[in-house]
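Below is one structure. I have some questions about it.
For this view, one protein chain was removed and the others were kept in their places.
Chain lettering (A and B) follows the sequence in which the chains are written, and residue indices restart at 1 in each chain.
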Amino acid sequence: MVHSKQIVLKSHRRCCWIDVTGEVQRAIDASGITTGVCTVTCLHTTAAMTINENADPDVATDFFAKLASMVPQDPKFLHCEGNSDSHIKASLVGLSVQISVESSRLVLGTWQSIYFCEFDGPRNRKCSVTILGE
Amino acid sequence: MVHSKQIVLKSHRRCCWIDVTGEVQRAIDASGITTGVCTVTCLHTTAAMTINENADPDVATDFFAKLASMVPQDPKFLHCEGNSDSHIKASLVGLSVQISVESSRLVLGTWQSIYFCEFDGPRNRKCSVTILGE
Partner (left out) sequence: MVHSKQIVLKSHRRCCWIDVTGEVQRAIDASGITTGVCTVTCLHTTAAMTINENADPDVATDFFAKLASMVPQDPKFLHCEGNSDSHIKASLVGLSVQISVESSRLVLGTWQSIYFCEFDGPRNRKCSVTILGE
């Protein structure tokens, strides 16, 4: 069985992450799939997907501050839109995540949530969710 | 349904990316799969896979220049082949990408292409493509 859905998002800052775990779980609920794998892919080139801690918001603050210092907006970049840093961060963090599904639930660790990572907001964004299984 | 294919590539520089979107789409066309997920995995340890912008070639120039400054070839690395930087970049960028398939087409954003990332060329390279779906 295959079930697909598109998640629509709106980011409100240049760099932030947005928890999409609930939306992804709802796609699994709607699919009727009990066992399989769920893939979430970002449909943009200046944003990414990751899984990280959902308890302390300081983890996000540290994550985006460190990425900004590692890959700053640099006037020496050639790409004329001024967002080469966002493109580079997207490829470093990665465009998609895969999570096992068992008993109709995402198999995530206690502290894990699925995040859409905005590196060039604020913007309207989309990601695709596909669940394969039985 | 499952369909597999191997993509064979030749890189001509030490660091560059090669657009494989067309080859991956042709694997989907050959598979007869209309809905599912396509996985592309690099079969080497000094190269990677990513998704990034297909419009302005300066994005690639900025990406590889920044990675070279973050992870330079450093004589202090222990690995005797002198390509530890390539191994490290491979794990940072990631070895595989996953893209949803709908109506027999890769679900990619307007500006997205799938790239094989060479970090230790020129070399002959391979990646595996597997499409799961119905």
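Heads up, the rule we're going with is that a residue touches a chain if its C-beta (ideal position, glycine included) is under 8 Å from a C-beta of that chain, and two chains touch if they have at least 3 such contacts.
Since the model is a prediction, treat every value here as computed from it, not as a measurement.
Contact with the chain that does not appear here is found for just one residue of B:T34, B:T61 or B:S96, B:S96. Within the set A:T35, A:Q73 or A:N124, the residue that contacts the chain not displayed is A:T35. Residues of chain A that touch the chain left out of the display are 35-37, 50-53, 56, 58-59, 61-63, 66-67, 70, 92-94, 97-102, 107-109, 111-112, 117, 132-134.
Although one chain is not displayed, its contacts with chain B can still be listed: residues 1-2, 4, 37, 39, 41-45, 70-71, 77-81, 84, 87-88, 90-92, 94-96, 98, 126, 128-130, 132.
Going forward, only the chains that are shown with their structure count from here on.
Chains compared, chain A against chain B: the Cα-based superposition rotates one onto the other by 120 degrees, nearest 5. Centre-to-centre spacing of chain A and chain B amounts to 19 Å, using the average Cα coordinate of each chain.
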